[in-house]
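Every protein chain of the complex appears in place save one, which is left out.
A, B and C label the chains in the order they appear, each numbered from 1.
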Amino acid sequence: MFHKDGAGDAAFRTEVRSWLSENLPKGLRGRTARPRRAELMPWYQALSRRGWIAPHWPKDHGGMGATLAQQIILQEELARLSAPQLPVQGVNHLGPILIKYGTPEQKAQHLPKIISGDVIWAQGYSEPGAGSDLASLTTRAEDQGDHFLVNGVKIWQTWGQYADWMFMLVRTDSAATPKHAGISFMLVDLKTPGITVRPIVNIADDDEFAQMFLDDVVVPKENLVGPLNGGWKVANDLLAHERLGTSSPQWSLEVVARIEKLAAANGLIDDPVFQDKLAALKIAITAQAAMFWHAVGIIAGGRPLGPDSSTMKLVGTDNLQAATELLIEVSGVHGADTERLDADGEPIDVTQIFLQSRRATIYGGSSEIQRNVLAKRVLGLPG
Amino acid sequence: MFHKDGAGDAAFRTEVRSWLSENLPKGLRGRTARPRRAELMPWYQALSRRGWIAPHWPKDHGGMGATLAQQIILQEELARLSAPQLPVQGVNHLGPILIKYGTPEQKAQHLPKIISGDVIWAQGYSEPGAGSDLASLTTRAEDQGDHFLVNGVKIWQTWGQYADWMFMLVRTDSAATPKHAGISFMLVDLKTPGITVRPIVNIADDDEFAQMFLDDVVVPKENLVGPLNGGWKVANDLLAHERLGTSSPQWSLEVVARIEKLAAANGLIDDPVFQDKLAALKIAITAQAAMFWHAVGIIAGGRPLGPDSSTMKLVGTDNLQAATELLIEVSGVHGADTERLDADGEPIDVTQIFLQSRRATIYGGSSEIQRNVLAKRVLGLPG
Amino acid sequence: MELLLTDEQRQLQDSVSRMFAQAGGVKRTRSLRGKAGGFDREIHARMGAEGLFGILVPAELGGLELGLTEVALVMIEVGRALAPEPIAETIVAAHVLTQSGDAALREVLFEQVVGGQRIVVPAFADRRVGARPAGAVIGDRLDGVLSQAPHAAVADGFLIETGARATAALCHVGSDSAGLGIASVAMVDGRCYGRLRLDGVVARRVADNAGVEAAYDLALFAAAAELVGVMSAAHDMTVEYLKTRQQFGKLIGSFQALQHRAADDLARLVSARSFVFQVAGQGLPLSSAMASALKVHCGDKALEVTKSAIQLHGAIGFTDEHDIGLYLKRAMWLSTWLGNAAVHRTRYMAMQV
Partner (left out) sequence: MELLLTDEQRQLQDSVSRMFAQAGGVKRTRSLRGKAGGFDREIHARMGAEGLFGILVPAELGGLELGLTEVALVMIEVGRALAPEPIAETIVAAHVLTQSGDAALREVLFEQVVGGQRIVVPAFADRRVGARPAGAVIGDRLDGVLSQAPHAAVADGFLIETGARATAALCHVGSDSAGLGIASVAMVDGRCYGRLRLDGVVARRVADNAGVEAAYDLALFAAAAELVGVMSAAHDMTVEYLKTRQQFGKLIGSFQALQHRAADDLARLVSARSFVFQVAGQGLPLSSAMASALKVHCGDKALEVTKSAIQLHGAIGFTDEHDIGLYLKRAMWLSTWLGNAAVHRTRYMAMQV
C-alpha cells in the first residue's frame, strides 16, 4: 500500500511469483495448522535449493544477502498463496545469532544444515515458571570442567517434537543480580540422553508446541554461544528484524482476502452494515501498513528501530484478531464449523483461523508486556 | 423496559405526568447546563410545594415516604420532559444523613429549609490533593473548646457558588490510622467569615463547580454530625441509593430519544449502518436497565446492594458516553456546533451533551476506582 | 448482584449443578469431544427422569409447570458444566409439543421427548438477511435444504422450520424418514450438527407461524442463559488463576492492569446475568425484540469474557489441554447458533414496537 517495487524488485517479484505458483504444492496452500514434518520438509528444501530459504543471511553463509525490500517481497508472495508456516527458528533466530556471535566451528557445523533443512531447531527460552518474566528462568547449567550438566524444564518450543537441536537460555550464575546477568546461551543436540519431549496441542487442534524435560543433560563446553553469563544480550540483540515479521500487515490482509471471498460467495458483500465494518477493518490495517513501511524505512536506513516499535505489535495483533472476528461474523451460521467453508471453490478454515489468532497477543511478548515496555521505556512513567 | 407500574403506581405516573406538563416552565426544558439560581429555584419550590422534592424522605420529616417505584416514576417523568438538574445535595445526600445521624436540633434547623428550597447545600468532600484518594484529605478542624477552627481547601462543590451551607468531611485526628478513622462530618454556614468561594466552569461551559478556601473558619460544636472521628461512616452509609440514581438507564435513554429525533429529521434513520449502531446502543442500554431493575428489586426487598453494584456504574457510564458519541455522529457536519440543532422544532445541544457526559466516568468514584473496588472487594484479587 | 431466589429455585440449581459434577464435569465434556453425537444419551435420559425437560410443561401433562427463571437456572448450570447434551433443544421441543393442537402427535412424541428417551431437535431456518428459506411444503411433503440441525446425526427426529417467513411452520420429521439426507458437520465445541436435505419428505405440522417465532424466541432465551453459565465458569476459573499464578515474584492478580480487565469482565457477566433474569421475570410469551437483544448481549459478552480468559491465562490458555479454551469454543457455537449478533441486531430493530 505504501510501497512500490523498484524496477529490480518488480522483476524479482515476478520471478518469485511464477516460481512459487509452479512449485508450491497445492496441498500445502491455505493450511492453518502446521503440516507434519514429512509433508512439509520437501517444500522447505525446495525453497532452500532455490536459494530463498534465508534471504536475509549474507551470501558467504549461504544466504542471498537480500535487501529488506526483497525479503518482504518473498514474504508477501508466500503469503499470497497461503504458503504453510515453516520451522524458522533456525533460519530466523539462531542463524543471525551464530553469524554474529558464533565461533568459526559453530558456524561451520550448524549454518549449512539450517539452510539445507537437514536440522530443525527449537527455541528453548520459556519455562513453566518463566513466561512473561523470562529473566527468572531456573534451568541451570553446572560447570563440570569439560562440559555443562543441564537440569530443568523448557516449554512452548514451537515444533519442538520435530526438532533435532535446541538453542536455549540457561542459568549459569544463580547469585547474579540483576537476574538476567546470570544467563548463558547454549546449543543442545536433542538426541542427548536425559531429554524427554512432550508434545502440546493448541486450541486450534494444531500440535504446535513441545515441552522439554532436561535431566542431567551433558552439553559440551563448545556449545556455549557468546560469553558465559552473556546470553541475555545474545538472545535479545537481533529482535528488531523479528518484530518486523510479526507486525507485517500481510497476516491481516490474508484474512481480509478470505472475508471478501466468503462475503462474495454468500451475498453479504452487498450489505451496507458489512461494508462499513469491512471499511473500518481495512482502514485500520492500512494504518498498520503505514507503521510497517515506516519501520522498514528506518531499518533500511540503518537506524535502530527503538522501543516504540512495540506499538506496531499492539496495533497489528489487534487488527489480526479483529479480522478473524469479522471472518467468523461473515460466516453466519457456519461461524462455529470446524469443516472448511467453501468460498466459490476455495476452502476456508474459519474457526481455526480465529483460534490461531488468539496467540498473537500472547506470544512474542504479550500485549501486557508490550504496554509495560512502552510505559516505562518510551513514556518514562515511574514505578 | 423491565417494569410495569402497578395500578396505584400507574395512577401516580399519570398524575405526575400531567402536573409536570402543566407546571414545568418551557424555558427550563432541554437545558444541558444548569440554569442560574434565580431562574431555577422557583421551579424547585413549586416541586416542593407539590410535595415531590423529597419523595424518599419519611413523611414526618416533610417527605412523601414514597416507595422506590414512585421515586423512579418521578425521576423518569422529570427526565421525559428533560427537566433541569436541581441542587440536590441537600435533598439527596444531607437529608437522609441528618435523618439517620442528626440531633433533634440539627433536624429541626435544617430539614425544613432543604425541603422548602430556602437553603442550598454544597458537598465538601474532595480537596485538590484528595480526589480518588479521599481518605487522605487534609482540611483540619481544631478543637477550640466551644468550637472548631477549620483551615483548608475544598473543591468540586457542585453549585458551590450558589450554596448557602456546606456539609463537609474534615480531619479531626491527624495521627489516626487508617487515615479515614480521623475524619469528622460537619456543617458550616458559608456566610461565616474566612470562607472564599471561587467558581469553576466545566468544559461544557457550565459554571458547575466551586472551590472553597477556608481560613480560620469558626464552626460551632453543635454542627458536628455523628461522632467525632466517625465522619467516614456517616458519609458512606447511604451510598446505595445514590448509586441507583447515577446508574439509571434514563440518562442514556434521553440521549437516544434525541438521536432518534435528529436521525428522523435528517434522514439518517433509514441508513442500515446507522440502524445497526442504534440497535447496538439500545441493546446495551436494555442490559443496563436490567441491572438497574435488578438492583431496585434488591433494595425494595430490603437487602443490601453489595459492592458488585459498581458494575452498574461502569456499564451505565459507558453507555451514556457511547450514546453521546452516536449523537455527535448523527449530527454529521454539525457535530461541532455549539448552537442547538433543530430536530423538527426541538432544539438539541449536541456538543454540550457530549461534553457533559465526560464527567460520568470521573465523578462519583471514577471508573478506575470502581474497577479497583471490584477487583479487591468482589473478586478478592491480591495486592 | 444477588439473585432473589426461592428455596425451591436454589434446590433446583444445586441439584442440576451436582448432577453434572457427579457425571464428571468438564472432564466428561472433554472425553466426549468428537465422539459420535458428542454427548451421553444416558445423562440426557437422567435429566428427563428428573423432570428437567418439563420445566415449562403444565402439571396436567406431568410437567413441573415452572417458568423462565427455572429454565435460566438450569441452562446456566448446563453452561457452567459445558454439558454437551441437547438440553436447550429438548426444552424447546417439549414446549412446542405441549402447545401443539395435534393430540395424536403429542401422544406419540411428547412423553418420550420430555422423558429424555427420544431426541427431537428444533431446526430453524437461517435468519440472515438474504438467506434462502429453508424449505417449502409441497402438498404434505417437504422439499429443501436446512443449513443447521443440532446433533442431527444422532437425533431421532426434527422440528423443521419450513416456508417463507409469513407462512412458516414447524413440521416434525423422523430421522428415518424417506427422502431425508443428513450430512454431519463437526462443530468447534466437539459436537456435531447436520445439514439436512429434504426431498419429498412426509412431515407433520406441529406449529404455525406464531408458534415458530415463540419456539425460536425460547431457544434464544435458553442459549442466552447457557452463555451466562459459560462465561461465569470461565471468569471464575480465570480469577482463580490470577490468584495462584506468579510472575515477577508476585501473584499476577496483583497487577492492576489485569485486575481492571477482570473487573470489566465481571461487569460483562453481571450485566448478562441480570438481563437473563429480568427477561425471565417478564414470563412467557417472550417479546421477540427482547429475545434478540438478549441473544446479542449474552453472545457478545460471553465471547469477550472467554477471549479475555484465554489472554489472562497466557500461553497455557492457548493449549488444548487446558480447559479454559473449551469455554471459548462453546461460546463460539452458542453465539452462532440461531443467528449471530449481526442477525439479531437487525431482528431487534425490525421487531421493536
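We adopt the following convention: a residue touches a chain if its C-beta (ideal position, glycine included) is under 8 Å from a C-beta of that chain, and two chains touch if they have at least 3 such contacts.
Given the structure is predicted, the values throughout are model-derived calculations rather than measurements.
Judged over the whole assembly, touch between the missing chain and the shown ones holds for A, B, C. When the whole complex is considered, the residue among A:104, A:193, A:301 or A:345 that touches the unshown chain is A:301. Which of C:46, C:243 or C:260 touches the hidden chain is settled by the complete complex: it is C:260. Checked against the full complex, the one of A:67, A:151 or A:311 touching the unshown chain is A:311. Think of the hidden chain as still there; on chain A it touches residues 2, 275-276, 278-280, 282-284, 286-291, 293-295, 297-298, 301, 303, 305-306, 308-309, 311-312, 314-315, 368, 370-372, 374-376, 378-383.
Taking the whole complex into account, chain C touches the unshown chain at residues 255-257, 259-260.
If you put the missing chain back, the residues of chain B touching it would be 126, 129-133, 136, 155-156, 200-203, 205, 209, 267-268, 271, 273-274, 328-329, 331-339, 351, 354-355, 358-359, 361-363, 366-368, 371.
One rule holds in what follows: only the chains that are shown with their structure count from here on.
Mean C-alpha positions place chain B and chain C at a centre distance of 41 Å. Residue positions of chain C touching 2 or more other chains, listed in rising order: 255, 342, 346. Of all residues in chain A, those that touch two or more other chains are 271, 273.
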